[in-house]
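Below is one structure, written out as structure tokens, with a few remarks after it.
Omission of a single protein chain aside, the complex is shown with its protein chains in their original locations.
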Amino acid sequence: MSLLTDFDQRNAATLGRELHQFAADLFPICRSITGDGIRRTLAMVGDRIALQIHEVPSGTPVFDWTVPREWNIRDAYIKGPDGERLVDFKKCNLHVVNYSTPVRSTMPFRELKTHLFTIPDRPDWIPYRTSYYKEDWGFCLSHRQMLALKDLDYEVCIDSSLENGHLTYGECYLPGHSADEILISCHACHPSLANDNLSGLAVATFLARFLSGRDLRYSYRFLFIPGTIGAITWLARNHQTAARVRHGLVLTCIGDSGGFHYKKSRRGNAEIDRAVGHVLRHTSEPSEILDFSPSGYDERQYCSPGFNLPVGCLMRSVWGTFPEYHTSADNLEFIRPAQLAGSLRVCASVLDVLENNRRYRNLAPYGEPQLGRRNLYGSPGGGGNGLEIPARLWVLNLSDGAYSLLDIAERSGIAFPVISDAAAILCQSGLLSPVSDEDAPANPPAEASRSEGSSGRQTIAGR
Amino acid sequence: MSLLTDFDQRNAATLGRELHQFAADLFPICRSITGDGIRRTLAMVGDRIALQIHEVPSGTPVFDWTVPREWNIRDAYIKGPDGERLVDFKKCNLHVVNYSTPVRSTMPFRELKTHLFTIPDRPDWIPYRTSYYKEDWGFCLSHRQMLALKDLDYEVCIDSSLENGHLTYGECYLPGHSADEILISCHACHPSLANDNLSGLAVATFLARFLSGRDLRYSYRFLFIPGTIGAITWLARNHQTAARVRHGLVLTCIGDSGGFHYKKSRRGNAEIDRAVGHVLRHTSEPSEILDFSPSGYDERQYCSPGFNLPVGCLMRSVWGTFPEYHTSADNLEFIRPAQLAGSLRVCASVLDVLENNRRYRNLAPYGEPQLGRRNLYGSPGGGGNGLEIPARLWVLNLSDGAYSLLDIAERSGIAFPVISDAAAILCQSGLLSPVSDEDAPANPPAEASRSEGSSGRQTIAGR
Partner (left out) sequence: MSLLTDFDQRNAATLGRELHQFAADLFPICRSITGDGIRRTLAMVGDRIALQIHEVPSGTPVFDWTVPREWNIRDAYIKGPDGERLVDFKKCNLHVVNYSTPVRSTMPFRELKTHLFTIPDRPDWIPYRTSYYKEDWGFCLSHRQMLALKDLDYEVCIDSSLENGHLTYGECYLPGHSADEILISCHACHPSLANDNLSGLAVATFLARFLSGRDLRYSYRFLFIPGTIGAITWLARNHQTAARVRHGLVLTCIGDSGGFHYKKSRRGNAEIDRAVGHVLRHTSEPSEILDFSPSGYDERQYCSPGFNLPVGCLMRSVWGTFPEYHTSADNLEFIRPAQLAGSLRVCASVLDVLENNRRYRNLAPYGEPQLGRRNLYGSPGGGGNGLEIPARLWVLNLSDGAYSLLDIAERSGIAFPVISDAAAILCQSGLLSPVSDEDAPANPPAEASRSEGSSGRQTIAGR
């Protein structure tokens, strides 16, 4: 059955507001790749879906990496000589370089300055900086703030801790008929940044909630993980599970007002690549398909050569290419309810393709079956845009057991749901029958299929 | 030998006039998918070529369909209160909905109106309508005629019969050296419509006449059949013959002033698809290649998945896309002698490719043979446009037993007849030898072909 039918009965505007509200609730938390920020975030995700929380001890080797020490922070500031907090972590958690080691000192401006980061071109924005794997500390502030600092002594405090602890991630597993899995991965390690991180987190959460309790073909695994080290940790702990991933998506930067961008998996023509490409071609919003490259988000881990999983990355604006990226301008105004809802719908459409993409066999393959006497030659009107009859003819013509419905949708140019509906109606009419996944090999030679059928219908023809 | 050489000795203008005259002779007959109209039509085709007539009884199951009852009509009209024939079948047989059940009644305009069909946008044209598989009756008339009708009682008569009888079709079989067949199919079921039907019928007839008595590589089968049910009936009765079809063309709408359109077979890259594509690329008239779709004429039956025959459809204007389609404006002025002759020549060019498309082996494959001492390096002038020498070099270079002449024509961009002539001349010179069809497999690896030849020429090289 179509996931979309059910999905589209929901109110998009309401969904958009809920998605945005969830992002807004998560926004203030100071997340990092370890620590209580990500724990609190996962707890809020866990209020909405069945989430299993994993804690991996610092020092655990994960492939070529090691789980780092856990970082937590309570407060941080730069105080002027008059004791006023000139830069205050409590006002914006981007002010502290993420993973800063503890500092408590008074120092002259010229020394402090080497620890300050600004964006001169965007004098009101605060940059986002991290120092995960090199012990250091620093403050990020607007360029305007920095220009206001004078050649005085400042009191500097970073009340953080970097100690043995754990790396935390969340996993939501929804079992389906098949043990084959669809992987949806988002990173949950960015502090107060809305598009880069929270948009993906919100859409993934709502997608998991939408699928929960449904009768599913595939099993689904949603990962809410810290970027890079989280994906590597999950892969290291789930080497065999990874082999069951048939399709996957990394979701990031998916709430801004830009058109869609889909970065293909390393394989380049995996079913997920074709499914997303098809859905985007039939979406009214602008979209662009990008080739795989080994830069990006966690798809670079899933697509590393030892795994080479069919995992692509769905975005709106591409990370690193919009000025708000990794700055305080990537805030709750930068992501929009309608865009979040639109992204969720695209995800549901892609899953609808994957769930329903099967091969069928036309049971009346000699000539065109007489649709008229089955009342299949008249259009029911409605959603198919007059394409119901062409869709039936395409499905009948190409359903030789080798073409999948996605193949048919691609070749016909007709949107997958219309093709999928046509297949359902033809099955009901007894003209079509699904081919079991085991029996669907590569294209059988035309000669073979013809002579096979030939004997079956010979009595009819023999006169 | 080239079919075209002989073909081009005929006078195109004369041919065009003869084709048009044949269409004009057939035009008045009221054809349908059964009945005396198609019988009389086939008799006139049979005056020109050796045609075998088949009669298939009503009620015969043919795959998913059943041969319908036979329809015949003698007269039909709508008379006004003054007894004047306001709509008269004898003036134009499109006036009656084809397959109308008998009616003899007087009825008020408001009742009659539900049985009337017009084209409001084209107030002077009469539409063409059928009701083959649903018992009904009706009249087609110009919108202007209908507007002249008043709120009066009208006498309505359709003197037709719908009774057990036969479905009739014609078949012309021309044996060639091979039992493999080329299928040429046209429908013969439309009444007074010129482009849609008669153009294809006339070109097919003349093509069969042109081929009759010739020394042919392939066997040819020309089908003159009612649309859809005729193709299905033929396929049901000739399941094994169908398996011998190596190439095929459906001809329709091939006499108007538009450029050529070729709709590819379901296979998409069958030899017929490549041959027509090549011929059209080298034709001075504009042309367009269309992908296969399961809407159209009888190619949809030949390309149904149980058969998947390599059969495409050659047209000028595409059915359904020109306003005259299925109206009284598709008349003898709409088709033109020069266009009919041009279409016939394109068909002959395509058959010339298929007849002569073989693989050859260069018998002096090591380096270029010395053409000069064989007087093959000078151009004979004439038809080759200075391409004779390049054509010889291409044929020599690519004739490794794997490339066919069509492959060579495509790769070189040189028209097939020039390539074919080059092959003939090189064969005469002893530089080239045809490869028997059995010995022409897929591309042999370069290494294999090189070492094979290596031993053969070693004595020459060994010094």
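Should a chain be cited, it is by its letter among A and B, assigned in written order, with residues numbered from 1 in that chain.
Basically, a contact is a pair of C-beta atoms (placed from the backbone, for glycine too) under 8 Å apart; a residue touches a chain by one contact, two chains touch by 3 or more.
Since this is a predicted model, take the numbers as computed values, not measurements.
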| item | value |
| --- | --- |
| Of A:R221, A:R266, A:H326 or A:R345, the residue in touch with the unshown chain | A:R266 |
| Of A:G83, A:P120 or A:P305, the one touching the omitted chain in the full complex | A:P305 |
| Residue of B:N98, B:T118, B:T252 or B:N362 touching the missing chain in the full complex | B:N362 |
| Chain A residues touching the omitted chain (full complex) | 60-65, 133-134, 228, 231-232, 235-240, 243, 266-267, 293-295, 300-301, 303-308 |
| Absent-chain interface as seen on chain B, which is shown | 362, 364-370, 372-373, 390, 393-394, 396-400, 412, 446-447, 449-451, 453-454, 457-458, 460-461, 463 |
